[in-house]
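What follows is subunit A.
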Amino acid sequence: MKELIASVKKEYLVDLAMQGKRVDGRALDQYREVSIERGVIGTAQGSALVKLGNTQVMVGVKLEKGEPFPDTPTSGILVVNAELLPLASPTFEPGPPNENAIELARVVDRTIRESQMIDLEKLCIKEGEEVWAVFIDIYVLDHDGNLIDASVLASVAALYDVKPPAVEGWTLPEFPLRAKPVAVTVVKLNGVMMVDAGLEEENTADVRLTISTLENGNICAMQKGGSGFFQREELEKAYELARKCGEELRKKL
Partner candidate 1 sequence: MLFVENRELVVPGRLLAEGDYFAGEGTFLEGGKIFSAVIGLAEIREKSISVISLQGRYIPRRGDRVIGIVTDTHPFGWILDLNSPYTGNLMVSELVGRKVDVFREDIGKFLRIGDAVLAEVREVDERWRVQLTASERGMGRIRGGRLVEISPAKVPRVIGRKGSMLKVLEETSGCRLEVGLNGRILIRGRDLKKVNAVVEAILLIEREAHLSGLTDRIKAKLEREG
Partner candidate 2 sequence: MAEAKPEKLLVDGRRLDGRRPDELRPLRIKAGILKRADGSAYIELGKNKILAAVYGPKEMHPRHLQQADVAVLRCRYNMAPFSVEERKRPGPDRRSMEISKVIREALEPVLFLHLYPRAVIDVFIEILQADAGTRTAGITAASVALADAGVPMRDLVAGISVGKVDGTVVLDLMKEEDQWGEADMPVAVMPRRKCITLLQMDGNFTPQEFRQALDLAFKGVEQIYEAQKEALKEKYLPSLEEGR
């Protein structure tokens, strides 16, 4: 996902970071303006459009009847897919999902699945035969950095947007949800840690860590990305940022 960025720009960003500053005047632990719009798509059972500054991610949730997996006959199915649309960046190309799209989808999948926010057992219609499948489709519309956090926010918002669905055969009073996981991605720029990297910051940083947390501060998913590394103490700091910023983000859900 890295784009070439002029070294003079990189140096500038690094210089700023070393002084605890950022190019758009934000604090190191400050997100860009977050906006969450729900119910933006009528044909989906749940949907949301999330903006982190200029980054825009739309998520649509569809419910369909399907067969359960043989090893979990009483459990509903969760499928997460992400599309890095060519209209979202000059570096995105049409074609089957590449490793970046797959990683994005799988990090969101783990966050939702491991948080157990969806009570999949309640989505069983007939044991071993029929269950509800929840399809989460992530549509990246404008890539200006930090797609993971935006995609998790949009997915959770879209899931909470699912109304007692007007889908044929639906009998539950409501969509069974029970947690609000939030992902916070911390990038490291010449040793300086910051959250919600903009595109230039993201392309200057050599490493990132996503930490998905629950309401009680527990961690439900993590993913390191990029070709750099973290020291042990930096992980502690990253967790603190994830907990603090996660709380703020969760208030918006």
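One rule holds in what follows: a contact is a pair of C-beta atoms (placed from the backbone, for glycine too) under 8 Å apart; a residue touches a chain by one contact, two chains touch by 3 or more; residues count from 1.
How were these picked? Simply put, all candidates are chains of the complex that A comes from, given by their letters.
Small disclaimer: the values here were computed from a predicted structure and weren't measured.
S.K.: Which numbered chain among 1 or 2 touches subunit A in this complex, counting any copy?
M.R.: 2
S.K.: Per the contact definition, I'd like the list of subunit A residues that touch candidate 2 in the complex.
M.R.: Against candidate 2, subunit A makes touches at 70-71, 97, 99-100, 102-103, 105-106, 110, 113-114, 209, 214, 217-232, 235-236, 239, 243.
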